[in-house]
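One structure, as structure tokens, below. Some questions next.
Up next is chain A:
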Amino acid sequence: MKKVSYWAIFKNGLFGENPVFRLALSLCPAVAVTSGVKNGFLMGVAVFFVMTMVNVTVSLIRSFISPKVRIPAYMFIIATWVTVTDLVMGAYARDVYKEMGLYIMLIVAFAIVLSRAEVFASKNKLIPSMIDGMGMGLGFLLALVLIGITREFLGKGSLWGYDILHTRPLLIMVLPTGGFFAMGLLMGFLNWIDRKVFGGTGASSGGH
Partner candidate 1 sequence: MEVTTIKAQATFSGGVHPAYNKELTAHKPAVTAALPTRIIIPLSQHIGAPDKPLVVIGQEVKKGEKVGEGTGFVSAPVHASTSGKVTAIGNFPHPLGMDVASVVIESDGKDEWVSGLKETPDYAMLSPDELKKMVSEAGIVGMGGATFPTHVKLSPPKEKPIDAVVLNGAECEPYLTADHRIMLERPTEIVEGLKILMQILGVKKGYIGIEANKPDAIEAMQKAVAGSPGIAVLPVKVKYPQGAEKMLIKAVVNRTVPAGGLPMDIGVVVQNVGTAEAVYNAVRFGRPLIERYVTVTGRGVKEPKNFIARIGTPYSQLVEEAGGFTDSAAKVISGGPMMGISQYSLDVPVIKGTSGILVLPLAEVSVKPYGPCIRCARCIDACPMKLQPSVIGLFIEKERYEDAKDYNLLDCFECGSCTFVCPANRPMVQWVKKAKKELAKKKSQ
Partner candidate 2 sequence: MEGAVKEQQQAQPQLIVSVGPHMRSSESTATIMWTVSGALMPAALMGVYYFGFRAVAIILVSIVTAILSEALTQMALRKPVTVSDGSAFLTGLLIALNVPSSVPLYIPAVGSFVAIVITKQLFGGLGFNIFNPALIGRAFILISFPKQMTTYYKPVMNVTGMDAVTTATPLGLLKEDGLAALLEVFHTKAELYQHLFVGNRAGSLGETSIAALLLGAFFLLFIKRYITWHIPISFIATVGLLTWLFGGTEGLLSGDAIFHMLSGGLILGAFFMATDYVTGPSVRSAQVIFGICAGALTALIRLKGGYPEGVMFAILLMNCFAPLLDRRVRSRVFGKIAVKELK
């Protein structure tokens, strides 16, 4: 395999194949927990942790696990790390957990996690795998924070819970409806920037 720099692997997750805006995977939390920046951030951290750990684990045991059973094995590994995250957040981050506990548990079903394990970590050494996991996780986190900022600012006039505008300009943005609007408009806007500024194709590959 051609040597690719760690930075390139990392950057790929952030921009080129941003899990939310580009791969369009794991969209549910992108809408569900982003009515505020804080929740978006913490969800991002949880995914960052799970992805990094899953990639590390899968990379470590990749030579040891038979390809025939690799999918169930990966699923099990993912479920393990999600359980760990769930337990930890349930104990130490009570207020956030109350609001988004369900979505933390649902990380187990995020296609992005399994697909990175399968596409990257199962074929790469420890360090690149870890970096890929971190890059993807961070890309996810960034996307969530971006959406969170948009929605919280427009919907509540605050950021991270700190009241800035002292009014709620567009309440709808914190409702599901607003989440979808924010996602769609941001995605379209990013595509536009990509096309105009970077000359890219500006397309989101859509869906699963």
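The rule is short, and it goes like this: a residue touches a chain if its C-beta (ideal position, glycine included) is under 8 Å from a C-beta of that chain, and two chains touch if they have at least 3 such contacts; residues count from 1.
The set was built so that all candidates are chains of the complex that A comes from, given by their letters.
Everything numeric in this text was worked out from a predicted model, so none of it was measured.
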{"item": "Options 1 or 2 - which one, within this complex, touches chain A", "value": "2"}
{"item": "Contact set on chain A toward candidate 2 in their complex", "value": "169-172, 175, 177, 181"}
